[in-house]
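If you scroll down you'll find the structure; I have some questions about it.
And now, subunit A:
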Amino acid sequence: MNPMLALLARDLRLASRRPAEALLPVVFFVVAASLFPLGVGPEANTLKTIAPGIVWVCALLSSMLSLGSMYGSDYADGSLEQMLISSMSGFELAVAKCFAHWLMTGVPLLLVSPLLGLLFGLGWEAIGLLALGLLLGTPILSMMGGMGAALTLGLRNSAVLILLIVLPLCIPVLIFGAGAVSAAEAGLAPDGHFYLLGAMLLLTSLGAPVATAAALRISV
Partner candidate 1 sequence: MNWNSASDFFAMGGYGLYVWGSYGVTATWMLLEPVLAARRHRAALQAVRETENEGEER
Partner candidate 2 sequence: MKNLPRLFYFAAPSRFYWLASKAVPWLYAIAAAFAVWGLYVGFFVAPTDATQGDSYRIIFIHVPAAWMSMVIYLAMAGWAAFGWAANARLASMMARALAPTGAAFTFLALWTGAFWGKPTWGAWWVWDARLTSELILLFLYLGFMALVEAIDDTRRADHAGALLAIVGAVNVPIIYFSVRWWNTLHQGSSISMTAAPKMAHAMVEAMLLMTVAFWAYAFAVVFRRCSAIVLERERGADWVQALARKEG
């Protein structure tokens, strides 16, 4: 069986044995996003305006939550080392891990986002644009996060460190993802935002696994 698929299946199977842990990022996503109307006030127009930004920021933070476990447990029990010296290249390992992370974190966030859109009073068109942006953006977050996780392997404060390292790099994704919805709400065409998100997805797909493989070799 293709080693990448085998690794993907293994990670998914391991995650399915601890469903509560796997769903934590999604729960955080909903809870965190729900805090904003409580803090900002329930005024409908305000919420509609700030909704894209809030959903995106919460998606960013939620993605980062589960990063520590991407390589952490494999590193701790030595299986990561075995994977690195196996016939699978570092690049393939990184891609498989990021894809697993995206399936377990990004896709649930994507599926829950319409619910949050409704909570903030967004229209269906806006919710659709939000979801499309997340579809393009969450893989980028998983890949950037994977690099951060590889760099901070085994360190004491890795959770906060990952945030500090990866968040600045993910800012363009946030800008265009939230910007697409805001632009559409303002009557402008969001096409440009999606083209740029797509371009960033392509670039990241080429670059991030390479950087992650290098980071794994540095950290292990």
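For anyone wondering why these and not others, all candidates are chains of the complex that A comes from, given by their letters.
Criterion: a contact is a pair of C-beta atoms (placed from the backbone, for glycine too) under 8 Å apart; a residue touches a chain by one contact, two chains touch by 3 or more; residues count from 1.
Because the structure is a prediction, the values reported are computed rather than measured.
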{"item": "Selected neighbour of subunit A [touch, this complex] from 1 or 2", "value": "2"}
{"item": "Sites on subunit A touched by candidate 2 in the complex", "value": "147, 151-152, 155-158, 161, 164-165, 167-169, 171-172, 175-176, 179, 182-183, 186, 188, 192-193, 196, 200, 207, 211, 214-215, 218-219"}
